[in-house]
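I'd like to ask you about the structure that follows.
With one protein chain removed, the remaining protein chains of the complex are shown where they sit.
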Amino acid sequence: MIRATGRWLASSIALLFAVTVLTFVLSALAPGDAAKAMLSGQTTSYTPEQYQQLRHELGIDQPLPAQYWHWLDGLLHGSLGTDLFSGQPITQALNGRLGASLSIIVGTVILSALVGVAVGVFSAVRGGLPGKLVNAVSLLGLAAPNFWLSLVLVELLAVRYAVFPATGYTAFGEDPLGWLRSLALPVIALSAGGSAFIARQTRDAMADVLSRDFIVSLRAYGLPLRSIIFKHALRNAAIPVVTLLGLLFVGLLGGTVLIETVFAIPGLGQQAVAASSTHNLPMIEGVAFYFAVIVIIVNLLVDLSYGWLNPKVRKP
Amino acid sequence: MSAVEPLLEISGLTVTYRRGHGRPPLTALNNVDLTVAPGETLSVVGESGSGKTTLGNAVLGLVTPTTGSIYFAGEDITAASIRRRRQLTENIQVVFQDPHGSLNPARTIGQTLEEPLLAHRTMNRAQRRAEVAAALDRVGLDRDAAARYPAEFSGGQLQRIAIARALMLSPRLLVCDEAVSALDLSIQAQILNLLRQLQHDLGLSYLFISHDLAVVRHVSDRVAVLYHGRLMETGTATDVCDQPVHPYTRALLASAPVPDPVEQRRRRADELAAKHTDASPRTDAGCPFRDRCSYALDRCADPLPVHHRRAGLVACHRYGELASEGSDELAERRGERPASEPLARTSAQITEDRDGLDTPARSDQVRQTPMPRTTPAR
Partner (left out) sequence: MTAITTATTDTLASVRFGRTLPRRRIRTALATHPLAAAGAFYLLALMLAAAGASVIAPADPEQQDLARALDGPSGSHWLGTDRLGRDVLSRLLFGARVTLFDVAVATVVFLAVGVPLGIAAGYRGGWLDRGVVRLADLVLAVPGIVVLLMVVAVFPGNDAATMVALGILGCPGLLRIVRGSTMAIRGELYVKAARLSGLRTPAILRRHVLPRISGPIIVQTSLFCAMALLAESGLSFLGLTRPESQGPSWGNMVGEASNAMSQDPWLLVPTGAALIATVMAFGLVGDAVRDSAMSRGATAPPLFPKRPRHQVADEARQQPGNGVVPVLSVQGLKVTIGGTTVVQDVSFDVPPGKAIGIVGESGCGKSVTARAILGLLPAGGTVTAGQVVFDGTDLTALSDKELNRVRGPGIAFISQDPASSLDPTFTIGSQLREVIRRHHPQSRHEAQRLLRLVRLPDPDAVLRRRPAELSGGMAQRVCIAMALAAKPKLLIADEPTTALDVTVQAEILALLRDLQHRLGMAVLLITHDWGVLADECERAVVMYAGEVVETAGVDQLCAQPRHPYTAALLAANPHRARTGQPLPSIPGAVPKPGEWPTGCHFQSRCPIVQPACGNGPIALTRVASGHLSRCIRTEELVKR
């Protein structure tokens, strides 16, 4: 247990370190810098003195390691710096957007897991024509770009038949039902690919387990198929599936970037796109940090579930 | 042993594997001494975990010994350089257990067989092709096999090809690591006969690693029994297989059922078989077998003594008592086998009908009398 905790801590710190250093190094490579971006955002012309003054204020005239140290120091005091343009603390800006993004991602993971596992198990057990059908449909789900699919969904379910709102996000605290309605289209759009991904992996993992020797033995002991499929086979197939759910979660961080833009949802992804197109580097660093923390938590949950699913089997 | 210089001489060989995670290292081989004379077959017998495969790997240079030394033709090859090892592959070759796994399914037989030539000889394509054809002849396969893929052959044919590859460079020592274990009975007999013939023709030495005492008894000049990395008993094939002294050797022999129901019923009454096979072997200096041994005494926990005897050794605390009573008793239990007589006739005829092979002249003709067929005097 201590060893496992230690390993998790070490890998988490390594990940945080890698992500933050990477963002810092990349930002140092950038042509122009935050000061230039700010100044060109405010005025059309500025003097080199103004520019140097601002660089000094922002602390970006110091060498990179010193800047990174300064940033880490701020992190330990709970600060990720301030937004270049609004002057708002970055943690404050991002905390307000966390809820929307997590709602979409968690909703998609749950829906994908439910649909994907059910379809995957069915396809593995039945094979034949249903299996082929599942294969074809899932390929279609994987192939449809989610941003395109969201546009189609908006056109159909929001514009033609106003079942769901086309854009925007209602916080759970304000209106739980509105929250659900506002999540419906983004979650469906993302789940098409997500559930197809999980379904295919579940099918492969289940087919693999079902061909193993112990399944024949369990059948020979007279156990009902229900128990063999849902208790024994599914539990053995669960580890790769859970691993992929974790990967899906991480991948969806990217998916939200597109989806939040299409549906005008104020989440982390939308903020990241805005920051990226305005060269708002401290904000991107902040988003990177938030994403990395989310990844670490997801990895922890995945690891814990391994232990619960099968204490003897190592992470694949 | 004879005055002839041994081809392979292993002395004090110990191999340990690190297991990590705070577990103690695993001793796969513990202070093993063995020799193989030119043209001789030495069999190494043992169950899983006995270290017999590690022994083969150490000779092949696939594992590095912790202590001890391996001499090949008078040269110390224990810590040979990678370069020297590559050169040695010309003289030391191997045949593995699994014929399907030991040939690349994506390459033709010819491509596989010419590999040793590419590594060691400078030949043009035509010369290589001729060598490959000769090698296929040697193992009794058609020459056109060279153009085909392994999937087109049966297990027995693939094992012939594996033997052909091992013999491409005319080695002096062939390590046969369970080389017939995966084969069916009828195929096993074909391959054993082939190995015997090749030994006769080419003067090969075999280090024959096996778990099957019946096969070992048939092919070997001398036999070494390993248990948990230690030598329990060595000696001539007849000494070890027909008059075993060590209780472990006796347990092995008694456990293997014989294909004769009458004899098997008689053997079943023996209480020789090992006890508590789930007990793990001891790892201290005492006898590793003592927890399973039906002869064990308290003193078996003392450091294991080694008693030398004619052409071999026995590592047992009770050597004195067992050596005097054991062999007679066991031999008597086997007794005569009247039921097998008609069959022996059938088999002899099939031999004549189907197998025109000459009986190779062997240096050990004296030992030919098959022991279980005679009733020994008490």
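Brief remarks follow.
Letters are used for the chains, namely A and B, taken in the order the chains are written, and counting of residues starts over at 1 for each.
The rule is simple: a residue touches a chain if its C-beta (ideal position, glycine included) is under 8 Å from a C-beta of that chain, and two chains touch if they have at least 3 such contacts.
It should be emphasised that the depicted structure is a prediction, and the values quoted were computed from it without experimental measurement.
Considering the whole complex, the residue from A:50, A:79 or A:135 that touches the absent chain is A:135.
Across B:72, B:96 or B:295, the residue that sits in touch with the chain not pictured is B:96. Although one chain is not drawn, its touching partners on subunit A can still be listed: residues 11, 14-15, 18-19, 22-23, 26-27, 29-31, 123-128, 131-132, 134-135, 139-140, 142-148, 151-152, 154-155, 159, 207, 210-214, 216-225, 227, 232, 235-236, 247, 250-251, 253-254, 257-258, 261-262, 269, 272-273, 275-277, 279-281, 284, 287-288, 291-292, 294-296, 299, 309-313.
Even with one chain removed from view, subunit B keeps its contact list with that chain: residues 47-49, 53, 60, 62, 86-87, 89-90, 93-94, 96-98, 101-107, 111-112, 115-116, 118-120, 149, 151, 154-157, 162, 165, 168-169, 178, 181-182, 184-190, 192-193, 196-197, 211-215, 217-219, 237-238, 251-252, 254-264, 268, 273-274, 277-278, 292, 339-340, 342-344, 346-351, 353-355, 357, 359, 362, 364-365, 367-368, 370.
Convention: only the chains that are shown with their structure count from here on.
Here the spacing of subunit A and subunit B, counted between their Cα centres, is 58 Å.
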